[in-house]
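A single protein chain has been omitted from the complex, and every remaining protein chain is retained in its original position.
We call the chains A and B, going by the order they appear; numbering starts again at 1 in every chain.
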Amino acid sequence: MSEGDIRLEGLVKNYGDVVAVDGIDLHIPSGEFFTMLGPSGCGKTTTLRMIAGFERPTEGQILLDGVDMSSTPPHKRRVNTVFQNYALFTHMTVAENVGFGLRYQKVSKDEAKRRVDAVMEMVQISELGERRTSELSGGQQQRVALARALVLEAPVLLLDEPLGALDARLRLDLQVELKRIQEQLEVTFIYVTHDQDEALTMSDRVAVMKGGKIEQCDVPQKLYEEPNTAFVANFLGSANLLSVEARAAGAGCDVILGNFTLKSESKPEQAGVGTAMIRPEYVKLEPQGSEGENRIPGMVEEVVYMGFHQDVRVRLANGELIRADVPNDGDSPEYEQGNAVAVHLRAANLRVLDDYPDQAADETSGDADIAAV
Amino acid sequence: MSATPTEQAVTTQQTRSPRFSLGNPWSKPRWLTGVTWVYILWSLLPVLLAIRVAFNEGRSRTSIDGWSLKWFFGDNSFSVFGDPALQDALTHSLLLAGLAMLIATPLGIMLAIGLQRWRGRGSGPANVVALLPLVTPELVFAVGLFLLFTTLLSTIGLGTTAQVIGHVTFSMSFVVVIVRGRLVTVGPDVEEAAADLGAPPLAVIWRVLLPLLAPAIAASLLIVFALSIDDFVVSQYLASGAETATVPMRIYAQARGAPLPSVNALATLMLLFTLLALVLAYVVFRFMTRGEKRGSAIEQIASIDSGGGR
Partner (left out) sequence: MQKRRIWGFLAAPGMLWLGLFFVVAFYAVISVGLGNINTLYQPIPYWNPLDWNFGYLVQAIESVIPGGQNWPVVVRSVIYITVAITGALLIGYPVAYYASRHAGRWRGLVVVLLILPFWISYIMRMFAWTNLLAPDGYGSKVLSALSIDSLFSSIGLLDGTDWLGGQGITVIIALIYGYVPFFILPLFASLDRIDQRVIEAARDLGAPPPSSFWRVILPMSKPGILAGLVLVALPMAGDYYTQTLMSGSPSTSMIGNTINDYIQGGPDKSLGAAMTILLSVVLLFFMLYYLRSLRRDQGEVAA
């Protein structure tokens, strides 16, 4: 078995009466780029800090390559962290920062120097070795923090919102680079962020967290295309949420929306009153009177010009408001308030979620509430 | 630091509606400027005159009378270096300040680090006890130590040892405030980072925490020195006789008595030591925190003492 296999079993962390992490079971195989995604307070950072050893779990186990390490102090764990605000040692030079941890490993001076040089070259800070950390830009500091953790060649690297303090442009560059380094070293990366784009672009798998629990854990595409809950649907991208009733029918189900019955290829855990979800980009607007299944008449209520696409809000015949992304590709018509249209909700993209509608109503936030109301 | 947009805004407002500036002194910085500079003059001029008198040629302590260094180094038996009593006071003050500095600083640093981390039963009262000396009137403090050393600890008794203990006790709280301020600035992240990179707990303190605390340690050393050398009440209460008199005690005793500028000379020397210590503290603090983005070091050092009524 190669190194860097992490297993969390029944992990719980309480602070007094507050439950920060509420029972997490997770297996992260060696060499995976794994992301924990969620809003602040969802327990993702606490989980990371427990893996690093800064917090002791109230219950549960943390296994690295099959060995429980929940009572191993942080300095003895073969796990290293890139901190949110870098936590660089301001009293040392860049090279001293990078070489810091090697002093506690049985490494000869020549070997240490070689490794420091190599890792600094890999993260492209070779020429900064003698600088003081206060003289560096945010991006450079980030690279130092990364190099400092990588030089120890631990099988697992923990990254706590490492790009959070950087501006958008730099963030994109570093995303690509992080992914490159991870693939090159074949190290397990456990990455914590609240930024959905970061999670989707870099990760092999993503766990969406909420209230100390894992809401859904899957590869990025499945998470985006097939969310199980309204929370996940909303956290990744935007979603139209519709209150519906679902009835089992063949491989999929029938979705009852007011007087209309639609087809869906998804199969909910249980039939009955629930929530259906469709991404705005899958909502197709067709000329009034188009025939076929899953088509509902509606009237354009508002059009917002967004550059490369138009955000068109349509009032459906049953009273619900739905959002459609219409690309500005020169072929699509331009809509205006008052246009009558037929709205096509494709069966392949219309998904019935697992959560109950009252739950869904609580969880929806941001732009989702246009659909839930 | 430069003329801020606000000030320009105030000025434009004034030109537009002079009624306000006439009716209200607060929008008229010129009035405040006057008060401030008069105050500064009032607060410093008496001391400057007392220093000037130390360089008098004549014997007057109330008026300027020529230039000389005779009250410092003169071979007459009245100069600071001619009068054994004055000279002893100076060396005794320096001795107390040096010892207080070397004892209070390490104790205060350990206490500050301990209190910052120690959560749990007893930490609340411990915090209060660590800060209470800052606000206890010096008289109460001195009476307590005086009675302690004349009853329970009469084996130690009054004298130099008691004075050093007294100075350490009140200045330790200042060290705690300074060091904890720095600990908050540094934050817990770097310590976690060091542990994460494999440093065992003692190495974290030694290789990361202490170097990062260095500016606070330097500031503490020199401020304890300054506090000790300026102290009067505790020194007086714990003194055992003429040989344990400090410079402030000499000044106090002779302020209304023997009218010779040698007392001014003694006070001048003491002030020189205090200011040297402070300038050194400022420079060291500034040097060690170079590159860190924070308020000016002057204000840092200023804020250190906002808890002291001495």
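Please note the rule applied: a residue touches a chain if its C-beta (ideal position, glycine included) is under 8 Å from a C-beta of that chain, and two chains touch if they have at least 3 such contacts.
Owing to the predicted nature of the structure, the values given are computational and were not obtained by experimental measurement.
*Asks:* Which residue among B:90, B:172 or B:265 touches the omitted chain?
*Replies:* B:172
*Asks:* Could you tell me which of B:145, B:178, B:217 or B:265 touches the chain that is not displayed?
*Replies:* Result: among the candidates, B:145 touches the missing chain.
*Asks:* Touching the absent chain: which residues on subunit B qualify?
*Replies:* Residues in contact with the chain left out: 1-4, 6-7, 9-10, 13, 20-21, 23-24, 26-27, 29, 32-33, 35-36, 39-40, 42-44, 46-47, 49-50, 53, 61-63, 107-108, 110-111, 113-115, 117-118, 120, 126-141, 143-148, 150-152, 165-166, 168-169, 172, 176, 180-181, 184, 201, 226, 229-230, 232-233, 237, 247-248, 251-252, 255-256, 259, 263-264, 267, 270-271, 274-275, 278, 296, 298-299, 301-303, 305-310.
Note that only the chains that are shown with their structure count from here on.
*Asks:* Can you compute the centre-to-centre distance for subunit A and subunit B, using the mean CA position of each chain? Integer Å is fine.
*Replies:* The separation of the two C-alpha centroids amounts to 54 Å.
*Asks:* With touch defined as at the start, can you tell me which subunit B residues reach subunit A in the complex?
*Replies:* Contact set of subunit B toward subunit A: 187, 189-190, 192-201, 203-204, 207-208, 211-212, 214, 290-293.
*Asks:* Per the contact definition, I'd like the list of subunit A residues that touch subunit B in the complex.
*Replies:* 52-54, 73-77, 79-81, 83, 85, 87-91, 100-101, 103-105, 132, 134-135, 148-149, 152
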